[in-house]
Structure formats: structure tokens, C-alpha cells
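Left out: one protein chain. Kept in place: all the others.
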Amino acid sequence: MWWTALRNESVKILAKPRSYLGFLAITLLVGVILLALALDGKSYIEFVTSSLQQSLTVEGSMLNGYLVGFIVLQMLVVHLPLLVALVTGDLVSGEAAMGTLRNLLTRPLSRKGLLLSKYGAAAVYTLVLLLWLGIMAVLVSPWIFGVGDLAVLSNEGLQILPSEEVLPRFLQAFVVAFAALYTVACLSVTLSCFADNSIGPIVGTMATIMVFTLIGTLDVALFDQVRPFLFTTHMAAWRSLFLDPVPWGDILFSMVLLGAHWVLLIGIGLWTFERKDILT
Amino acid sequence: MSPRTLIPPDSTVVKAVDLVKDYGAFRAVDGLNFELKAGGVMGFLGPNGAGKSTTLRMLVDLIRPSRGGLLLFGLNYRSHRQQILARIGCLIEKPDFYKYLSALQNLELLARASGVKEPRLRSLELMDFVGLNGRENDKVSSFSHGMRQRLGLAQCLLHDPDLVVLDEPGTGLDPQGLIDMREMILNLNREQGKTILLSSHHLSEVEAVATDLVVVDRGRCVVQGSAKALLSQSERQIRITVGRATEALTLLNAGPWAGGGRLNDRGELTMALGREEVPAAVQFLTQNGFEVYAIESRQKLEDYYMNLLNHHQTER
Partner (left out) sequence: MFGLTRLLFFGFVSFAFISIGQQALAQKSAAAASATMDAETLVNRLVQRSATLRDLAAEVQVQADVPRVKIRPLSATMHYLAPDRFHLQSPRLALLPRQNPLELFEFLKRPQGYRGMLMGEDKVGRQSAVQLSLLPTGADQDWQLIRLWVQPTSARILQAEITRRSTGTVQMQYFYRSANPPTDPAGLDLPDSLLFEMDASSLKLPKALTADLHRGSPRDAAKAASRPLQAPDGKARVAMGFRWISKNQGAAARFFKTQKAG
């Protein structure tokens, strides 16, 4: 029955016009980035290498599809949480507002099963959205700009990764990015269980991300204890896959922590939904 | 879905014992007791705010009772939720659907959720039953209110339930729609053997179909019983079409029939009289110069209901 419920949820998501906003937004945003880099990418790169070029020179083209893809990923992973929450925050509260939740909950389907199917649908949607971003970043960009070694800037400095290693790293990065984005999706679905309208969970999710991000960036001793356990601290964990060597320990910790968030959020959602009076 | 257990006639389908529902300090249902037997059509009546919708939502597990017992088919929701819901279909408040899906897509989706084996076939069957054939692929957003009510009835029948709970199914329907709805309800009960719990403010429609009545007020059961028995026990209401009905009532209240008459909402004089008293009452009026144009003897649910509630509210 869970698979049937998941199928139903997927049908609904596919039919909702709102679901396509995220894809449209990604296409437009990536298009703008690609255009900007095609027109003026070289000066963008010179900004990075200007200091190096006093005594060194970079042979080969740093501005290639993999670098553009990395820039796209870096920029849009900031925006993707909103695009995810826009749809997943609506999954329960939107139905409550529409009145269709009572239709579903009077079927011979457990509340737990129904809600889990919504968490499942949120996972599928997040994955498909990320895949679309991946296609734009890792397939369309190389098609336009070609491929080559990937130059990545980090706190450690400039890392130049051989091109044959880049694609596997991107795939691994998408897995980690999915873990982070699905945490956002779980948060919005869980908040959706408390509300009878969609705006609340969406705004609540974004507000939570903003507050946690702020805590993560403020250099205050009080927050040092909390920071490693905030999911926003690990939203950029995918970037570690472009370090050399890859800090697998840190990445594993991030994945475990994000997984723990899933369990916690889904648990809260289930507990609330089981007891919720459906008044709409 | 688990195999259907046949319901013996007259077995108890719904049993509510001291049902209570609190919303904070506000008590919406206050120790409600009633029973619904299999095979009947129960009219579930009460004024606005009486706790009808809350009770119906508890019956279909949309709301959990604060206290009290609720058994459906002899089972409770805590341990047999899915088995119970497999045998109940409901239309609670206005029928809401996914506006971005067609009527057929909506029904198919709900049929799949109900575990129906051939959702498409069953959906088409029901669309025909409720008179919506030809509109399968139209978006629900294009449906009129009456069409959505029909679709609402269709969705509650998808899994062929034993008990059908209908909350205001006639709301917004035109006269033909009301007749059609009545026919469908009678068909469900008499032809298909389903037990119906019907809550409606259209008392004439309830009167036309109900075999049993429950009247609730302020969260409590005021009266429960067979419709025939309740209506026959009540005083006969005589409607007298008389000129200057207000003056006639004043005269009656000053005379031997004080408190026995009232004006209905159409301004007609109605009196609670025994059969033998009718000639004397008519003679009294004519002797006092009032023109009596028509006399009608009724035992209308509307009158019974209004009297009952007035009485109940006065007592409290």
C-alpha cells in the first residue's frame, strides 16, 4: 500500500504547476550563469590567478565545463533549499488547506503510511531536481565549454584536480548534496504537519536555514558547541569531495549527522500526524 | 482489503458511549450516546454548533475523542483502524478535490488509496451512477457545485463501503439535484443494503429517506429512535389557513388553547391538537369572525424538530 500511496503522491506532484517552478528556475539561473561565463569568464578566472601570474603561468584552459559546472553547483546549492521547500512544504498543509487531506485520511491507509509516502515523494522530487541541476552543470556546461582539469578554490588554497577524476567526484558530491537537500525537504514536510496552510512551512523552513546559517558563521564561543551539529554546517559538505586528499572522515560524519536529522524530523512528523485532529 | 464480513440485519454498526470532545476549554461534544443499526438510514439532526460535524469526524477518525467509547462494526479505531475505514465511506462537509486533476484522475487516485483492484473501472462505474458520465476528463475546477457534490458521493462509494456517512450532501443543490440525491441515497440503502448516516439541514429530504433519527443539541443526544415512532408520538400538528393569523393566535392564547398555537415561518397558524379537538377549534375561530380557508393535518419532521429543540432549550 505504501508504494500505491507513493505513486499517488508522485502523480499529484507531477500534476501541480508549482512543481515545475524549480526546474524552470534552475534552467534560467544556469542559463544566466553560462551566458555570463561565456561572455566574461576569462576575466573571472584572471581574478583568481592574478596573484599567481606575477611569476607563474597556467598553461591550459581553467575555464572549462567542469569549472563552470562547479560554479553552478556552488551558486545554486544556496538557492535549491527554497525550490525544494516550495513543493515539499505544501505536501501536508497544502492538502489540509485544500480539504483533500480528509479524503485521504478516511481511506483504509494508515496515517503513518500516508505520511511516509509523502516523505518518499519529497525524496523523489529532491532527487529529480538535483538531477536536473546535475544535467545542467555537468553535462550542458562541458558541452558548451569543453572539459579539462578542475581548479577549485578553498580555505586550503587552489586545488587542481585531473579531469579524469572530476566526474566521479561530481557524482559523489551529488550524493552528499542530496543528503543535505533531503534534510531541508524533511524539515519542510515535518513543519507542514503542524500547519493548515503552505506559506507557514515554507517560510519556517527558510527561516530555520537562515538562523542556523547565521549561527554557523558567527564566531562566538557559545555557538562552537552547537555548530557541528547543525545541518546547515554540513550543507556544503559536498565541496570536500573536491579536496585532495578527500577528507572521508569529515564527509562520513556529515552524512551520519544528516541521516540523524532525517530520522529525527521524520519521527517528529509521524508522532504529530498520528495525533493531529483534521479540522479542515 | 480484508474479506468483507456480512453484517447481520439489525446488528449495531455504530455505537457511541459517553462520547466527549474538548477543544481546550470548549466542549464540543458532551457525553453523546447513540446507536446505529445496520440497514437503516439515520437522520443526524441538530442546530448549528450542536456538535454534529465533530461527531461525524470522530466517526471517521479525522478527530480523536477526548473521552468515551466509539465502536464501529464492533471494533475500535485504536486497534482496527484500517479494517473499519475499509467499510466506511464518507462525505464530510463540502467535497474537495485536486483541482489540477480531472474528475476521473481524482477518483482513480482515491480508489488506489482505498485498495480498489481496478480503480479506473470502478471510477467510471461510479461516475455513471452519480450522473457524471461524459465529464470524466474535465478538470474538477470546471465543475459546478452540484457536480462536485455528485463527485463527492462517488468518491465515498469507491471501495463499496457498508456504512456511508453523509454530511450535508444536499448543500447547494437545485431542486432536481436534491431529488436525484434522494434517489441515490434510497438506492444505496434499499437496493445495495448500505447503512446510511445522514446529516442535513434539509429536513424534508431527511424525512423522505430516514428510518431513524438522532437529534443532538449542545453536544448531547436529545432524542433517538425510529422516525415513524418519534413522529407518531408527537402531537398532531394542524395547519389552519386563516385570515389575520396573528390576531387569531392572540385570541387563541387568550382563550382555551393558550400556548397551543404558534405561527410558522410562513406566518401560518399551526396548533398542536388531538383529533377530537379540531372541530371545536375551527368553530371557535369562525364564531369569532375569522375566515378559515383550509385545514391540514400534519406530522412534519420540521415541526417536530422545531418543537423538540424549543422544548429542550427551554428546559435547559
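Lettered A and B in written order, each chain numbered from 1.
One rule holds for everything that comes next: a residue touches a chain if its C-beta (ideal position, glycine included) is under 8 Å from a C-beta of that chain, and two chains touch if they have at least 3 such contacts.
These figures come from a predicted structure and were not determined experimentally.
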item	value
Shown chains that the omitted chain touches within the full complex	A
Sole residue of A:L6, A:V30, A:I71 or A:A96 that reaches the chain not shown, by the stated touch rule	A:I71
Touching the absent chain when the full complex is considered, from A:S10, A:T27 or A:T213	A:T213
Residues belonging to chain A that touch the chain removed from view	44, 47-48, 51-62, 70-71, 74-75, 78, 148-149, 151, 153-160, 162-163, 213, 216-219, 224, 227, 232-236, 239, 244
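Quick note on the criterion: only the chains that are shown with their structure count from here on.
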item	value
Chain centre separation (chain A, chain B; CA means) in Å	51
Complex interface listing, chain A residues touching chain B	1, 4-5, 7-8, 11-12, 15-17, 98-100, 102-110, 275, 277-279
Of chain B, residues touching chain A in the complex	1, 57, 60-64, 81-83, 85-86, 88-90, 92-94, 96-101, 105, 109-110, 112-115, 155, 159
